[in-house]
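Removed: one protein chain of the complex. Kept in place: all other protein chains.
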Amino acid sequence: MKKRLRKETRVSDRRAPLHLITPDKFRDQCAVFGISGHREASNLTYLGLYALQHRGQESSEIVSSDGEHFFVEKGMGLVADTYTKREIKHLKGTKAIGHNRYSTAGNSNLRNVQPLTVNFAFGNLAVAHNGNLTNATILRSELEAYGAIFQSDSDTEVIVHLIAHSKGDTFLNRLVEALSLIRGAFSLVFLTDQDVIAVRDPWGFRPLCLGRFKDAWVVASETCAFDLIGAEFIREVEPGEMVVINDKELTSHRPFVMPERPAKCVFEYVYFARPDSKIFGTSAVYPIRKALGRQLAKEASVPADLVIPVPDSGVPAALGYAEGSGTPFEIGLTRNHYVGRTFIEPEQSIRHFGVKLKLNAVPDVLEGKRVVVVDDSIVRGTTSRKIVKLIRQAGAKEVHMRISSPPIIAPCFYGIDTPTQKELIGHSHRVEEIRKYITADSLAYVSLEGMLNAAPGRKDHYCHACFTDQYPIPLTKEEVLQLGLFETPTSSS
Amino acid sequence: MKKRLRKETRVSDRRAPLHLITPDKFRDQCAVFGISGHREASNLTYLGLYALQHRGQESSEIVSSDGEHFFVEKGMGLVADTYTKREIKHLKGTKAIGHNRYSTAGNSNLRNVQPLTVNFAFGNLAVAHNGNLTNATILRSELEAYGAIFQSDSDTEVIVHLIAHSKGDTFLNRLVEALSLIRGAFSLVFLTDQDVIAVRDPWGFRPLCLGRFKDAWVVASETCAFDLIGAEFIREVEPGEMVVINDKELTSHRPFVMPERPAKCVFEYVYFARPDSKIFGTSAVYPIRKALGRQLAKEASVPADLVIPVPDSGVPAALGYAEGSGTPFEIGLTRNHYVGRTFIEPEQSIRHFGVKLKLNAVPDVLEGKRVVVVDDSIVRGTTSRKIVKLIRQAGAKEVHMRISSPPIIAPCFYGIDTPTQKELIGHSHRVEEIRKYITADSLAYVSLEGMLNAAPGRKDHYCHACFTDQYPIPLTKEEVLQLGLFETPTSSS
Amino acid sequence: MKKRLRKETRVSDRRAPLHLITPDKFRDQCAVFGISGHREASNLTYLGLYALQHRGQESSEIVSSDGEHFFVEKGMGLVADTYTKREIKHLKGTKAIGHNRYSTAGNSNLRNVQPLTVNFAFGNLAVAHNGNLTNATILRSELEAYGAIFQSDSDTEVIVHLIAHSKGDTFLNRLVEALSLIRGAFSLVFLTDQDVIAVRDPWGFRPLCLGRFKDAWVVASETCAFDLIGAEFIREVEPGEMVVINDKELTSHRPFVMPERPAKCVFEYVYFARPDSKIFGTSAVYPIRKALGRQLAKEASVPADLVIPVPDSGVPAALGYAEGSGTPFEIGLTRNHYVGRTFIEPEQSIRHFGVKLKLNAVPDVLEGKRVVVVDDSIVRGTTSRKIVKLIRQAGAKEVHMRISSPPIIAPCFYGIDTPTQKELIGHSHRVEEIRKYITADSLAYVSLEGMLNAAPGRKDHYCHACFTDQYPIPLTKEEVLQLGLFETPTSSS
Partner (left out) sequence: MKKRLRKETRVSDRRAPLHLITPDKFRDQCAVFGISGHREASNLTYLGLYALQHRGQESSEIVSSDGEHFFVEKGMGLVADTYTKREIKHLKGTKAIGHNRYSTAGNSNLRNVQPLTVNFAFGNLAVAHNGNLTNATILRSELEAYGAIFQSDSDTEVIVHLIAHSKGDTFLNRLVEALSLIRGAFSLVFLTDQDVIAVRDPWGFRPLCLGRFKDAWVVASETCAFDLIGAEFIREVEPGEMVVINDKELTSHRPFVMPERPAKCVFEYVYFARPDSKIFGTSAVYPIRKALGRQLAKEASVPADLVIPVPDSGVPAALGYAEGSGTPFEIGLTRNHYVGRTFIEPEQSIRHFGVKLKLNAVPDVLEGKRVVVVDDSIVRGTTSRKIVKLIRQAGAKEVHMRISSPPIIAPCFYGIDTPTQKELIGHSHRVEEIRKYITADSLAYVSLEGMLNAAPGRKDHYCHACFTDQYPIPLTKEEVLQLGLFETPTSSS
């Protein structure tokens, strides 16, 4: 879910992290998890969220139900730091859903932590959201005109108000009516007093997987959550599918008018998902990343003594590049994994300080060498520039940057917190200009065609709007303005 | 404000106090404070809440406005423990309102802390409430049928939903419409982006005072808040009055159909208000409590060697009794003021343990004496019983209990958290039976007539429902059932 | 125990209170408690410390022993806020000792919390100290020359180093040797793997009481600790007595060369002890305070309409004055008991702000009246001045201050944290000058003779050095200099 830009009330929360070291990467992904029909529902949700930690480290929340009451525990920070044994015990019942949220600077507080929980005319309701609605601001204004009072500034809350304002006579009818009104990306998991309900938008932007743990059904953003608890991966929740799970059985619904074709986020393969996860079907992420590296070698190999990854996300593509090009693979940059939540900058400027907090070059590997360095993407270019300088400072003779995705030229409206278009170096600069900026001897990106070739299945079933400015859902002018990510409205129809 | 009995969602809050030592007394009073037009608005609100701490120790919250944004700080526990200097600084703007809340066992958490803050079609709104609505459950059901989603289980939230659902074209019109629908006791302070608005119900159940601090207007539950900051007490906000204060000026409105006569809570004089406060007009509380003691001496004096108070609340009445009866006044019970937030009970039973945590008898004073002990009220009788035993154990020859109010026979619907009628010893037992239960040599209460004589002004301008079962606002059968405080619906005419 | 002035290492402790509102009164008293031979030893110690909270609110610690291991729990703040049930459970064994410490500005941290616990050649040892050693600095220097390393800057640690450096062959022999070297005021409770040992200095400056709880022996600074747990007060630990308690039996030792006469702190009667406690024998504190008030009336009554106390400590003396002079007793100042741990001052100066945080005047009582106000002592005079102004502002026609002890002219070396002599208004100004400074219409102190008459037993068995500059233990010039409380060394021999 994505936050509204307007923000009127500032609640200070003392448990909030003071400062998180965030990468020069896309942010604001989230993880969802749900289980129905197991007496350890909350403990398994906890483990599922633990496995999905890479999709959101800012906050975490679990809501469980014993059929009568809801039980809620939440906190800022990592899953393993948020909950105590006593708290997990407190989460009674055989149904539970959970959510991890990524950090977005400044607005981090418990008020916006998900799942969102309300009590309304039909009883209790909780919802966890991965994605972003493109018409949330417009729907919110309409709902407010009807007297709705919003607790948070998240787009997710619009969904529960739509349900509450629906005139449907059953909860499912109301839910279907609400879903028919929202547009954008949503992998949603609902909890009611009776059921766990998982819904994926008709385009299938974000992944959502269905599994089986003994007699219970489980849903999760990625299959790595199933691996940890030992659940079996059954299949995806399909684009446009609504799955209703009560303790005993699962029923599948198709409440949406379907678009011509799905629009799965190809960037999940490039960067977001865990390499050991299966998403969008049966293929794991790792071999696809390697294939991206091999494709890169095919398209843009360069004579070099060694190829090194930007750890950790660049490792599979670097291995693929090594394989494809015959260049020896080495670890030339080491990563500090003990990053922690607050960091105090030194007063004076230490050269390339920011990147050094996480990466350090190994001169013994790099000295005198022609080095290819492989990363998954370039957003603003500032980190890449620092990495090139770090490698050169360690004695490399040549530094060639290779990127396992095409240049990012447009913001994402479907759940990833990109900077505004102006800040995207791929939008404002050509490749050769970027190369100069990052001070590399050469720079090459994998082509769109090449990237889509590496991904499994039909090429036109992926969303690649961030690389092509071609958005699967036409945006109205009003929506574009309210999302506020372009300087001038783009003709994205 | 009073909590709904239905409670579906349990959010654990780790900052909540684990266990509060609560007296065998009425609870659930609250304090409100507001100021408009001073650059130190939040600091002065903090001080005002500090002075009003006796009306609520469970939680505290301050909301300020700079005309554009709201700023919120809150916490569980005492005012002086809740806020830091940095947090008060964070509360920008020249307008602020605040609220202290009393403890009610179990449901204490940040979710229900007031002021309640929302953002709706007309901008920001915060409200602090002292009192209790008698038709909140019915209104809530209706609002939920219209799609309203409630954040909390407090009656106060009904008011903001009524405002949000009103079709009025200005905020004040909407507020007036909402106020016309609610019934019960309410001293309310609202904060909007423009104004601080103070409203008192037409019966004037709870106090609400208006003061002047330099160029700014202030409102507070009691005048002791004005004394601390050095504000001048101007007058009461009158029953049925709505006062709108913006930075420069104050306007008074009369939005209500008025009842025949006011119904000010006489128990504020007996127990709640601070003795140095002026409430309900120009008289301070202390001399009224003394008058109650003198009246008690007139009605029910007994030959004795000394009269002692149950500290601290019984002190003025005991002094009055001493004066009226000529019995020497002594301190025979000392009070431990360092009570703290959590207390660990000893495993074994120590005799009269509970009361000893707060009170200890002084045998040097009591030994061999005929002792009159003065308290303000008896709720369940268990504490009185322990006190009598403590005094007798310290060597008193006779123990005569005198109470500066009549027997409590009925629950309060106007903002005080009484037990159910069945638990009120004054309802289920006659005075002689109570005397036996508390093991006193004699027991006498002041008469209703006597109590009302001691209070200033017209006797029929007070609510004395808890002593007489005569409620100023007729309750419908449905309301009585939903309040859940009677075993069988009472004829509350 | 008293802190050294020299302080080299500054450890920040994040749990420490930021700012404590401390009265313009003597500070740095402490409470000690010990029990041996009961399976709930730690829980009873917790309750004992709770009852002794008035002698120290800054920090608290309990050490228990199961005969083999020591178990320690401690924290900053009130007893009831410091410990959880789990922590008390963690304190295993049938023996325990505890300590409360008063706040001294700035140096409050866990490092100096008592009991002090060490492990040395003879096993485990813990010690809790109420009092102050006058030769600690000299002993410390000597011990350091022998290689001793000090953990804290408290005088108490000197005692354990003396024990550790002793050549005695048993612990008791070592303890006796150590005790023979220290001078000053000490009511000490030791815990070893075998015993609880209570020692009182030969002058008996500070109280120490012995009681019986079922089969177990208990020691405590005051008997109010026995009252709470239902223990029986047996007798004082006598000046110069060392009492060794193991689970089964108590043995009494007299290890000291005794002075001509004891020197019990008369100020314990005037201010420190709880009014319901018995200290220094069989008399409770409350009647002695009343006697001080009667004596004050006898020596210095003045025609007045009413007498009011400075609450809470002035109440008994004011009652005595009322009795002695026939002046009506009233409550003209009310006290706010919810003081809390941190307080944020308003930026601007509010008149008489500091004192208003705790006291508020009741104009209905004071207006137009000639008022006698009774307090127990004047230290710097600043608070008295504010109180007089507060009363006059409330409309009093005349304000007569009466003090139930003589002027304080000299610092205490025996456990009370007095300001330097220069800051004592009783040292630098005559009574008439003080009257002018505090702006009272008249001012009178009880005489030394009068005060000692009110105290039980022989007058020459009390220490009254703070009123007379006559110190029971001659101080060497070196000691006086190191204590740093005089501008120029006084001839105190």
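Lettered A, B and C in written order, each chain numbered from 1.
The definition used in the following text is that a residue touches a chain if its C-beta (ideal position, glycine included) is under 8 Å from a C-beta of that chain, and two chains touch if they have at least 3 such contacts.
The model shown is predicted, which means the values in this text are computed figures rather than measured ones.
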Visible chains that the absent chain touches, using the contact criterion stated earlier = A, C
Out of A:Val63, A:Cys224 or A:Val388, only one touches the absent chain, namely A:Cys224
Residue, one of C:Ile138, C:Ala164, C:Leu250 or C:Leu448, that touches the chain absent here = C:Ala164
Among the options A:Arg101, A:His129, A:His165 or A:Arg274, which residue touches the chain absent from this view?
-> A:Arg274
For subunit A, the residues touching the chain missing from this view | 18, 40, 43-44, 46-47, 50-51, 53-54, 57, 78-81, 83-85, 88, 224, 227-230, 274-276, 283-284, 286-287, 312, 315-316, 319, 323, 328-331, 334, 336-344, 346-348, 350-351, 356-357, 360-365
So which bits of subunit C touch the chain we can't see?
-> 8-12, 68-74, 87, 90, 117-121, 123-124, 144-151, 153, 160-161, 164-166
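Convention: only the chains that are shown with their structure count from here on.
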Farthest chain from subunit C by C-alpha centroid distance is chain A
Subunit B to subunit C, mean C-alpha position gap in Å, rounds to 37
Distance from the mean Cα position of subunit B to that of subunit A, given in whole angstrom = 49
